[in-house]
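Note that one protein chain of the assembly has been removed; the remaining protein chains are unaltered in position.
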Amino acid sequence: MTSKQQSSPHQFPDGSDAFPHRHLLGIAGLQPWEILFLLQEAGQWVDLNRKSSKHASRLEGLTVINAFFENSTRTLLSFEIAGKRMGADVVNMHAAHSSVKKGETLIDTAVTLNAMRADAIVIRHASSGAVSLIADKVDCPVLNAGDGSHEHPTQALLDALTIQRRKGDISGLTVTICGDIMHSRVARSNIYCLTTLGARVRVCAPPALLPAALDQMNVETFTDFNAALDGTDVVMMLRLQNERMSGDFIPSPREYHHLYGLTRDRLALAGEDALVMHPGPMNRGVEISSDVADDADRSAITEQVEMGVAVRMACLDVLTRRSRKVEGWS
Amino acid sequence: MTSKQQSSPHQFPDGSDAFPHRHLLGIAGLQPWEILFLLQEAGQWVDLNRKSSKHASRLEGLTVINAFFENSTRTLLSFEIAGKRMGADVVNMHAAHSSVKKGETLIDTAVTLNAMRADAIVIRHASSGAVSLIADKVDCPVLNAGDGSHEHPTQALLDALTIQRRKGDISGLTVTICGDIMHSRVARSNIYCLTTLGARVRVCAPPALLPAALDQMNVETFTDFNAALDGTDVVMMLRLQNERMSGDFIPSPREYHHLYGLTRDRLALAGEDALVMHPGPMNRGVEISSDVADDADRSAITEQVEMGVAVRMACLDVLTRRSRKVEGWS
Partner (left out) sequence: MTSKQQSSPHQFPDGSDAFPHRHLLGIAGLQPWEILFLLQEAGQWVDLNRKSSKHASRLEGLTVINAFFENSTRTLLSFEIAGKRMGADVVNMHAAHSSVKKGETLIDTAVTLNAMRADAIVIRHASSGAVSLIADKVDCPVLNAGDGSHEHPTQALLDALTIQRRKGDISGLTVTICGDIMHSRVARSNIYCLTTLGARVRVCAPPALLPAALDQMNVETFTDFNAALDGTDVVMMLRLQNERMSGDFIPSPREYHHLYGLTRDRLALAGEDALVMHPGPMNRGVEISSDVADDADRSAITEQVEMGVAVRMACLDVLTRRSRKVEGWS
């Protein structure tokens, strides 16, 4: 398995010769060159995926377990396709069928997956911190596919890759993230990722959905969406979860759309050629209007999905290099 | 990937050199030679599947997504096995876990699957026309695995292959289809397929389950099953859906069996050696009696299942030839 082609050009200014992290639990704590390294690695998989035959053999003979304790069709599909395209044996563990329902502790589940000699475990869980808890108990790399309102690092990486390919260097760009900032792991991971890469990040939300902890993050906060849009290069809309739509946080979807929905008129307030993004699935007519979502020039929403598979292929590849004994990664 | 062995003998009297359709959305509109071409292609996979090692590499490196918005164990298994035996990376998207539940539009789901660079998408959906809607939005071939009461083309093809192997030339045969004709996509696709291939088709149902639109189809209609059976070469029984069993359409399963169940006595009214077929799963004792279903000489029900895998292998192969740049299919 040791092979020269599998190692990557050195990119690490601190003198280390390889991505130093065992797991991908979040974006917080990653250095800018580490993020850029993962984005560069993902680039090659974008190219492969556009070919008719899109199969790599790097992970051949490895077992990747997708342990989804919280349902997510898109993210699971994306990771499953990524693992299979890399040649791995991929198995999905669905929460709905899981022994967690029989009262098994999360740690016991982790130890079980580990004992089956998984080479990478991808985990989605409704509780913040659950993924980190599992990572402490296993011998293989763990990839966080979203945990509670904590982090969703591959989402931030795919968003960064999308911006990079459309806008070039992320450093110096102004990015506005609008929606339920308080509960969003997508927002949190993106804030870490984009500020680390040197972007100016604005967050915008109704007052009830704007967390207090933002003081420590290097962002500007807005409650007026029109003001937040002024001159921005990228507008990143968040999905409004159904459970927030009626009741404590939002008066109604219609009201929300009126104040925080991205419409064509409102988009005109942003910078010329501002990019429109959304992690999906969209609530059309709530946080985003259909004409904006479907604008082939401005919307990068479909491209985000495509970048997602490539980013996950890269992460699976990079994190398993040590166990695969790729040259320079021992 | 371009290879001579992968192309097929020319069979197209109109001078075209390859199966001209991008998708398989239904049987309606297919020419007889196009249907016969697919049946001939399926033949080789029947042979392969009977071997101990039953794996082809034609679809290696391709991603096939089975997007089942309506549950169906048998059809999903059949397509999954077909895709894997052809060497593809196969992923299943289960409706029950899907973001459709989160309110995502069907079109957005289609665009998402497409952005993940699927090479073929197999779709089952409870609404007639949903599959065609998706096909319009994606770059890859779409195979209809059953949409509402519209079409179920691979079922008709596997039925035709079964008849062909048991009875020889389909042209000139008399085929009686009995059951809930009104709501059955299996009946509809079979009527198109069999009449196109030159069979005489009779349909038989209780008056409340016989659609008016049959006038435009080239079939004879019956409400008396005994009369419909007279001299027929093939008897194709439809599954009586549970939701029709009590209430508006059928007085009771027992009554239905009395009037429309295929029993040994009734089968004697059909032609000598008449073939018995059923798409499964059967309601034994309702639309078919067990002694008829299990009659090794007359019943082709098990063979239908076997032909199903082969037909789906053929369809996946044929429809991806353009993207695989098989010689003669550009």
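Going by the order they are written in, the chains are A and B; count residues from 1 in each one.
In this text, a residue touches a chain if its C-beta (ideal position, glycine included) is under 8 Å from a C-beta of that chain, and two chains touch if they have at least 3 such contacts.
This structure is a prediction, so every number in the text was calculated from the model and none was measured.
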| item | value |
| --- | --- |
| Sole contact to the chain not displayed, among A:K51, A:R117 or A:H258 | A:R117 |
| Touching the absent chain when the full complex is considered, from B:N226, B:S252, B:T302 or B:S330 | B:T302 |
| Residue among A:E60, A:E255 or A:D291 that touches the chain left out of view | A:E60 |
| On subunit A, residues whose C-beta touches the chain left out of the figure | 1, 60-63, 65, 89, 91, 93-94, 97-99, 102-105, 108-109, 111-117, 119, 323-325 |
| Subunit B residues touching the omitted chain (full complex) | 49-50, 52-55, 71-74, 76-78, 80-81, 84-85, 94, 96, 242, 280-284, 302-303, 305-306, 308-309 |
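Criterion: only the chains that are shown with their structure count from here on.
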| item | value |
| --- | --- |
| Approximate Å spacing (C-alpha centroids) for the pair subunit A, subunit B | 40 |
